[in-house]
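As you look at this complex, bear in mind that one protein chain is not there, while each of the others sits in place.
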Amino acid sequence: MIEQRPLTSFFSHFILICGVLLVAFPIWITFVAASHDTARMVQVPLPLLPGNHFFENLLEAFTHGVGNAKGQSVGLMLMNSLIMALMIAFGKIAISMLSAFAIVYFRFPFRMTFFWMIFITLMLPVEVRILPTFEVVANLHMLNSYWGLSIPLIASATATFMFRQTFLTVPDELLEAARIDGAGPIRFFIDILLPISRTNIAALFVIVFIYGWNQYMWPLLITTDKDMYTIVMGIKQMVEAVEEAPEWSLIMMTTLLAMLPPVVVVIGMQRLFIKGLTETEK
Amino acid sequence: MAEVILENITKSFGKTEVVHNVSAHFHDGEFIVIVGPSGCGKSTVLRMIAGLEEVSGGNIKIGDKLVNNLEPKDRRIAMVFQNYALYPHMNVYNNMAYGLRLQKHSKVEIERRVQEAAQLLQLGEYLQRRPRQLSGGQRQRVAMGRALVRKPEVFLFDEPLSNLDAKLRHQMRVELKKMHKNLGTTMIYVTHDQVEAMTLADKIVVVNKGRIEQIGSPDEIYNAPASMFVAGFIGCPPMNFLPAQHSNGGLSLENGFIIPAKDLLIPSDTRQLIVGIRPEKIEFSHLQRESGWLEVDIDFIEKLGSGKLLYTTIGPQQLILSMANGDDRHITRGWIRFPAEALYFFSHQDGSLLKVKSS
Partner (left out) sequence: MLKRVHFKPSPLPYFLVAPQLLITIVFFLWPASQAIYQSMLVEDAFGLSTEFVWFNNFIELFSDGFYLDTLYRTLFFSAAVTFISLSSALIFAALADRVIGAATTYRTLLIWPYAVAPAVAGALWMFMFDPTIGIVAYFLDLVGYDWNHRVNGSHAMLLVILASSWKQISYNFLFFFAGMQAIPKSLIEAAAIDGAGPARRFWTIIFPLISPVTFFLLVMNIVYAFFDTFGIIHAVTKGGPAKATEILIYKVYNDGFIGLDLGGSAAQSVILMIIVIGLTIVQFRYIERRVEY
């Protein structure tokens, strides 16, 4: 390896540690806020070191929720987020794998038409067609339902492209060997294609799970029933209530809980996460 | 076990026809090698027999059953691929058992067949391994095993040895030949390697540009090639070809040398033709000779260990002589002769073999 001057090395570490601290600072503040009682959190200056009310606050968030007037339990919101994220992740993987399978392994009329129809969704993020999509969901009576939360978000060109790419790298001979062994399309898909794509599936799952969990605008629009609130949009409702009841410690506890699942996924499955990110985005 | 009959097979991709009117009759138990340069259509023929490609025209019969519209799995064939096509996520056992499971064989039967194949191929200790944990040669064996357990009537091989190194390739060639001897099943083997064709085949099919050039035993193909293509493709180093013209008393080469032809019975209506001779059939002498011998400069010598190759030129044509070891003097020139009985004559126009007039 090339020269490592102690001074430049020290400088590099110094800047990087500053960067890490900068990136982590907001989270630290959140954690500190979540570990003090409500009374402490209205006195200026706020603490910079953790207090000892963390588990109290945790319990409070789960049993009573935040902002008593609005009072949704954090547990319910977490559950809603989990269900939505899982539905989006499984739904997206399922439909895009099937369509990629059809497009790669079959030759049929309108194949390219379908391909372009899927491709064009790349250019239509939910934000730009928000109002008419809302109307469609309303007309289908899917407001305030898990279906309404997840289904409009599960079609995506990127996932289809990723599977298409994966399938194209599978050697043709594998299909031929399977045909000689007597496997039809469905057997081949289940016995061969699915198992050999499993790391790609896992990588995509990580990315889509985070994408689903972090949805904000869409749940904000289509859920009016408190029982359907997701944790990410729930935080927003709490922050709005802060004027009346500044329960910052509970709000920040909830924020922490909202961040936790996706952050754990990213750090715990870093390899899959990076694979997923770099492969779906190109 | 079964014979395989091809009747006027054609194959087109879109508008381009890549296999033209191929007909052949392969007998039960024969080891057939289909050989030709890459892109000649030989793999396509094999894949049509396997049912992986549909025929555009003609009939394929396996054991007097017309199989044109049968799925590969119903043709009672097994195939070994060039890159082995092992299922990467299954262990060796499951790779071999997969097809049997789909055929709904009993567990006991599957176990019996896989163990039998594993023993034959010495794969016993690898049954629990994944393909990526195996060497090239072992993967090759697994691929064979997967074909064996099916107990097919015809084995199909698509360049199965070309991903192996030279030493292993030789070893597997011998084992393949042994396997054929033991099983006695019809085997159809595609390769671009003429050595494999010569050593393995009972019957060679030489294919060029989607057509069959010649079908015959290795000896027939070598000694009586039907065309310049076959003569040039089979044999290493390849046959020498020299353009020549009829002239008084013989055949005049481009450098003016005349091969005495009073005893040659070539059709005199063809003025232009091509003379072919195998490198090992050319006679060579260090000593000056008289009539009928041609003096040449030796450009360089390739030593092969078991023998040597001498390179020279006649006019613009390169000529290769193959000789046994022996005289190791540094040869720079010498005299050569073309024995009349070793000459082949090919048409100047289409390269076909010209019939020698029977006297």
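Chains: A and B, in written order; residue numbering restarts at 1 for each.
In this section, contacts are C-beta pairs under 8 Å (C-beta built on N, C-alpha and C of every residue); 3 or more make two chains touch, one makes a residue touch a chain.
Remember, it's a predicted structure, so these values are computed and weren't measured experimentally.
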item	value
Candidates A:M162, A:M228 or A:V265 - the one touching the absent chain	A:V265
In subunit A, positions touching the absent partner	1-4, 8-9, 12-13, 15-16, 19-20, 23-27, 29-30, 33, 41-42, 44-46, 48, 94-96, 98-99, 101-108, 111, 114, 117-118, 120-125, 127-137, 140, 151-152, 154-155, 160, 167-168, 172, 175-176, 184-186, 210, 213-217, 220-221, 232-233, 235-236, 239, 246, 248, 251-252, 255, 258-259, 262-263, 265-267, 270, 273-274, 277-278, 281-282
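Heads up, the rule we're going with is that only the chains that are shown with their structure count from here on.
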item	value
Intercentroid distance (Cα basis), subunit B paired with subunit A, Å	58
Of all residues in subunit A, those that touch subunit B in their complex	171, 173-174, 176-183, 187, 191-192, 195-196, 198
Contacting residues of subunit B [partner subunit A, same complex]	47, 50-52, 71-73, 77-79, 81-89, 98-99, 102-103, 146
